[in-house]
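Below is a structure I'd like to ask you about.
Missing here: one protein chain of the complex. Every other protein chain is in place.
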Amino acid sequence: MRIALAEMRRRRGRWFSIVGAVAFIVFLVLVLAALADGLFIGTTGALTTGDSDALVYSIDGRRSLVRSELPVSGLSAVANVPGVADVGALGVLLTTGVAGAEPFDAAVIGHLPGHAGEPTQLVDGRRPQVGESGAVLADASLRADGVSLGDTVTIVGSTQPLQVVGFAEDSRYLLAHSLWVPLETWQALRVEVRPETARLGAVVQAFPFLVEEGAALDAVSAAIDDALTTTETITTDEAVLALPGVEQQQSTFTAIIAASFVVVALVIALFFALITLEKRGQLAILKAIGSSNALLLQGVLIQALIATIAGYAGGFVLARLLGFILPPTVPVAFLPATAVSLFLATVAMGGLGAAFSFRRVIRIDPASALGGEA
Amino acid sequence: MFIAFRDLWRSKLRFGLLAGAVGLLIFLLLFLNTLSATLLGFFVGAIENSSAEVLVYEGSARRNLQASRLDQSVVVDVAAVPGVSAAAPIGELTLTVDVAGTLTDLSLWGVDLAGPGRPDPIVDGRAPGRGEVVVDASGADEGFEIGNTITLVPSGTELKIVGYVEDLRYAVLATAYIDFDEWTTIFESEFPGTPFVPMSLVGVEPEPGEDSAELGDRITATVAGVEGLERSVAAAAAPGVASISQSFALIIGITFAVVVLVVGFFFLILTIQKLRSFTTLRAIGAGTGYLAFSLVVQIVVLVLLGSMLATAALWAATLGSSASFPLSVDATLVVAITFAVMVFSILAGLLSVRRIARVEPAEAARGGR
Partner (left out) sequence: MFVDDVTKVYGEGRTAVRALCHASISLQDNEFLALVGPSGSGKTTLLSVIGGLLAPTSGVVTIGDTTLTDLSKKEQTRFRANRIGFVFQGFNLVPFLTAKENMTVMASISDKPRREIDERANQLLEDLGLAERSDNLPEQLSGGERQRVAIGRALVTDPDLILVDEPTASLDTELGTQVVKLLASEIKSRGKAGIMVTHDLRMVEFTDRTVEILDGELLHADGSGAAG
């Protein structure tokens, strides 16, 4: 161990290069993962932010939030089903919003304040009250566009101004900025902007709900569908995947992240295999003076461990720094699970690479250290 | 050059490992490029590759297709603008349909089958007649195949699929193209009692020699309440596209930088290792230029080898591709990326040259090994 550490101390330049290379490789994967996670949250936040176990859709809607139509009157029917602790409502209108002079892609989301499905991560201001027309809870991403509490937002095609009373985090829908308004406001807006929907009457698109403590979600869902006969109840996770483009996006990114993980893991392994191979001469000398294979392997592994840990730390810091300077149009989210699994993979692969090369190296005859004449 | 090759040959394993690492990173670059192009194509292919070079949106919709609703009379106004060779209505509607026994979502585009916005080119089958549509070929896996029938829900209207187009998908949904008048009828049956059927866009074909961007601006200025855009600009402005394309640009940029840096680092480390040999070579009269050239040769060989490995890996990946997840080996992309990586790796490798240049030839004469 001392030998290994002494080498790292005395050959600082070289080991800094190695740590640097590992750091960049780690940085790559962390950023990729953050982008994938960021895009996911940006696309599905509206559903994931609401504290709901499942959502009720109309069968015709075929799991599509935009296609589903449920009469508002169905709310009480759902609430009455045994096992339902709380039920809310969701309606989504995709359109363009304007704040100040700048237009932005907007998802106007009608909901029942105080019930399941409303955004849980309030970061500023307050929520709109039930029936408070003209008040809107905006997604925090709008702040980067210069929108603050108290500002007025208008929807293209509508005359009703909306005042921002609060901001919520991670509540976007399909990468559009979400504007959460009380149900009545949403219905009025919808008819204004999409006159063809007037014939539908008072409808919403989904009922998010929570089950009571101890109740079985499957059973309650089945009961709801039986009671209302025209509905399909699916879990929140299923609903998220059914959002347009999400599955495609997810599979694309899963492919990307999987490929990157594999590539990075192999690159790190190859890297350390290379470095260990380079040490042939030095290892031969040590063997010649009587060092056991075990001792040498231990040294090589310790170096790999230190280098990968230091490299990971460097890559992590770089990735976080990048996250800070990115423009708001590029969504990033650094999730702990990803960071931890990458850390373990990096260290493991570094060790494996070093060990793999080591096997080759120990087959070298210590007599090769002799040099000189026979 | 001789030294470079001898050195490479002597340490086959070392260079093999290095080529493997570089190859993997280049593969990642190729893979990412391919995937991002595919994903973006699925989002806005219908807009980007539209046969209408200029697309006219409702002005207040701010380039958002979902929010753009125009009265059909606008088509005439747009057609009257100088420089417009032809103008035609385009309507987009997303609905639930039943195809091959399953319920799925469909983006239905109503277009003038002979005008700008028509599905073109039709790669298989033929143009649609009454009650018929052509679909984007990527939907084949989801049941949208030539010969199948799409049943609209809940109206029950049936449409037969008679042809395929490519790269004209919208919003990641299966996409179909139908005659505009039929589309209007469908819209009315989906939303009975609707005050008017809004079309989404006006597709414009410019006169020969007209610049699309300028024409778009002219349309914006001339016709009230509209905004004319070149189709690529319209595609870039679609909701979510900016985020996705910027994310991908970032991903690819970083991967590229990492590839180059890793190659540079590798060579720096190897050079420091071989300092003794370099010293000897310097002592016997090899100039820095010669040694630098050797290094460049090695980098070139390395990147080429890595690129070949990457292409092989990408080709292997295409074996797992499908209509909904298409992957292909684009020769131009491979060449471009290989070249770029090589150039920048050589630049990074020059760091090693600096190290070689600092070696004192007199060192070789000193005692000991």
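In this document, chain identifiers A and B correspond to the written order of the chains, with residue numbering beginning at 1 in each.
The definition used in the following text is that a contact is a pair of C-beta atoms (placed from the backbone, for glycine too) under 8 Å apart; a residue touches a chain by one contact, two chains touch by 3 or more.
Every value quoted in this text rests on a predicted model; they were computed, and no experiment measured them.
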Contacting the left-out chain in the complete assembly, out of A:1, A:144 or A:344: A:1
Selected from A:121, A:148, A:230 or A:293 as touching the chain missing from the view: A:293
Chain not shown: contacting residue from A:285, A:322 or A:355: A:285
Contact set of chain A toward the excluded chain (per top definition): 1-3, 6-7, 10-11, 282, 285-293, 295, 365-367, 369-374
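We adopt the following convention: only the chains that are shown with their structure count from here on.
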Where chain A and chain B are represented by their mean Cα positions, the distance between them in whole Å: 23
List of chain B residues in touch with chain A within their complex: 13-14, 17-18, 20-21, 24-25, 27-28, 31-32, 35, 38-39, 42-43, 60-62, 64, 66-67, 69, 94-96, 103-105, 153-154, 171-173, 187, 191-196, 198, 239-240, 242-244, 246-247, 250-251, 254-255, 257-258, 261-262, 265-266, 268-270, 272-273, 324-325, 369
Complex interface listing, chain A residues touching chain B: 13-14, 17-18, 20-21, 24-25, 27-28, 31-32, 35, 38-39, 42-43, 60-62, 64, 66-67, 94-96, 98, 103-105, 156-157, 174-176, 193, 195-199, 244-245, 248-249, 251-252, 255-256, 259-260, 263, 266-267, 270-271, 273-275, 277-278, 326-327, 329-331, 360, 371
